[in-house]
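So, subunit A:
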Amino acid sequence: MNYFILNIALALTWAMLIGDIHPVSLFTGFVIGYLILFTARRALGPSPYFGKVSRVIRFAFFFLWELIKSNLRVARDVLTRTDYMKPRIIAVPLDAKTDAEITLLANLISLTPGSLSLDVSTDRRTIYVHVMYAENAESVRREIKEGLERWVLDLLATEKE
Partner candidate 1 sequence: MIAILTFSIFAAAMIVPLFFRNGRRPTGWLIALLPLGVTAYLASLFPRAANGAPETFSYNWAEEFGASLSFRADGLSLLFAILITGIGTLVVVYSGDYLKKNKNLGRFYGWLFVFMGAMVGVALSDNLLLLFVFWEFTSLSSFMLIGFEHEKESARAAALQALLVTGGGGLAMLAGIILLGQAGGTLELSALLSNETAVQSHPLYLPALILILLGAFTKSAQFPFHFWLPNAMEAPTPVSAYLHSATMVKAGVYLLARLNPVLGGNDVWMYSVGGVGLLTMLAGSYLALFQSDLKRLLAYSTLSILGTLTMLIGLGTPRALEAVAVLLLAHALYKGALFLVAGALDHETGTRDVTKLGGLFRAMPVTAAAAGIAALSMAGLPPLFGFIAKELVYETGLEFNSWLMAAIIFMGLSNVFVAGVVGVGPFFGRLVKTRKKPHEAPIGMWLGPALLTGLSLLAGLFPGGVSSLMVSTAVSSAAGEAVKVKLALWHGINPAFLLSLGTVLTGIALFAGRNILRNVLRKLEWKWGPAYFYDRTLDGMNVLARIQTRLLQSGYLSLYLIIIILTLSFGAGATLFRIKDISLPLSFSDFRFYEAAIAGLIVGAALAAVVLPSRLGAIAALGVVGYGVALTYLIFGAPDLAMTQFAIESLTVILFVLAFYHLPKFNILSSPRSRRRDIGIALLGGVLMTALVLIAVNVEIAPPISDYFVQNSVEQAHGRNIVNVILVDFRGMDTMGEITVLGIAGIGVYALLKFRRNRGGRQ
Partner candidate 2 sequence: MKIVSLILRTTVRFLFPLLLLFAVFIFLRGHNEPGGGFIAGLVASAAYALYSIAWSSKEARHAVGVETRMLIGAGLLVALVSGLIGALGGQSFLTGLWGYISIPPLFKVEVGTPVLFDIGVFLAVLGVTLTIVFALEEVE
Partner candidate 3 sequence: MNLLLPLPIIIPMLAGTAALLAYRSRMIQRWISVIGSGALLASGIWLIVEVERNGIRAAQIGNWPAPYGITLVADLLSATMVTLTGIIGLAVAVYALATTSAAHETVGHHQLYQFLLMGVCGAFLTGDLFNLYVWFEVMLMASFVLLALGGERGQMEGAIKYVTINLMASAIFLAALGLLYGLAGTLNMADLANKFSNGLPEEQAGLVTTLAIMFLVAFGIKAAIFPLFFWLPASYHTPPVAVSAVFAGLLTKVGVYAIIRVFTLLFIQEPGYTHTLILILAGATMLTGVLGAVTQKEFRRVLSFHIISQIGYMIMGLGLYTPLALAGSIFYITHHIIVKSNLFLVSGVVQRLKGTLELKKLGGLYQSLPGLAMIFLVPALSLAGLPPLSGFFAKLSLVQAGLSQGQYVIVSISLLVSLLTLFSMMKLWNETFWKDQAKEYENAQQPVNPGEWRTMFAPIAGLAALTILIGLSASPLFELALRAGEQLMDPTAYIRAVMEMPR
């Protein structure tokens, strides 16, 4: 559990909220963030932090692209007739292990093309995804595993070094 990183993040958020990124506001943000983490320490379990900036940026671009693609597709589908859709609920085996990894993955899946995480199995080995265009379930699984999951694992793994 890296409180320090979280704290920095809180300080930054603070500064952004203040709308004025300035040493004073950063410092205030840090202090307030520290106090909050202190107050909330009972609530916070172990939680890794997001890692390297370059990876993040690269991932951001990847994800943004996916997002645009997916939205256009949904838009097309919403605005035309429904016949194009080939929905399935697909079980995707997971390599992601930690809570953060799984959650991040699930949320990213939901935000990207035609897929929506419905739930994660209690043993955390499978994620169930509702997919709008899935002629072939296996290819969807592969896409997720080699696309998003790899990214997520890559991003979060660096923290554990």
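By our rule, contacts are C-beta pairs under 8 Å (C-beta built on N, C-alpha and C of every residue); 3 or more make two chains touch, one makes a residue touch a chain; residues count from 1.
Per the selection procedure, all candidates are chains of the complex that A comes from, given by their letters.
Predicted model only: the values in this text are computed from it and were never measured.
Student: Please name the candidate from 1, 2 or 3 that touches subunit A in this complex.
Tutor: The answer is candidate 2.
Student: Spell out the residues on subunit A that touch candidate 2 in their complex, using ranges where they run on.
Tutor: My answer: residues 6, 10, 13-14, 17-18, 24, 27-28, 32-33, 36-37, 39-40, 42-45, 47, 99-100, 102-103, 106-107, 117, 119-120, 122, 124.
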